[in-house]
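I'd like to ask you about the structure that follows.
Only one protein chain is missing from this complex, and each of the others stays in its spot.
Up next, subunit A:
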Amino acid sequence: MNLNDANVGETYIVEDIETDDEELKAFLFSLGCYSGEPVTVISHLKGGCTVSIKDGRYNIDNGIASAVLIK
């Protein structure tokens, strides 16, 4: 499953970032979003969702959300 399927408020562990875009992957990494790290969806919105990664809040669109595989 990916972040689009995540329940709000539940903490998941990132399994993999599935994208060909190496820069995006590195960017998500620098925010602390990489395999083995926890991530929590705060809310789902039209076109994306708000997530909590480390001690920050980010809004990401569906494209990125679907690239973040979680378990």
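The working rule: a contact is a pair of C-beta atoms (placed from the backbone, for glycine too) under 8 Å apart; a residue touches a chain by one contact, two chains touch by 3 or more; residues count from 1.
As a working rule, contacts and distances are computed from a predicted model.
Engineer: Missing chain, UniProt name, options "Ferrous iron transporter B", "Extracellular solute-binding protein", "3-methyl-2-oxobutanoate dehydrogenase subunit VorB" or "NADH-quinone oxidoreductase subunit M": which is it?
Structural biologist: According to UniProt, the chain not displayed is called "Ferrous iron transporter B".
Engineer: Name, in rising order, the residues on subunit A that touch the hidden chain in the full complex.
Structural biologist: So the residues of subunit A touching the missing chain come out as 9, 11, 21-24, 26-32, 34, 38, 40, 42-43, 45-48, 50, 52-61, 63-64.
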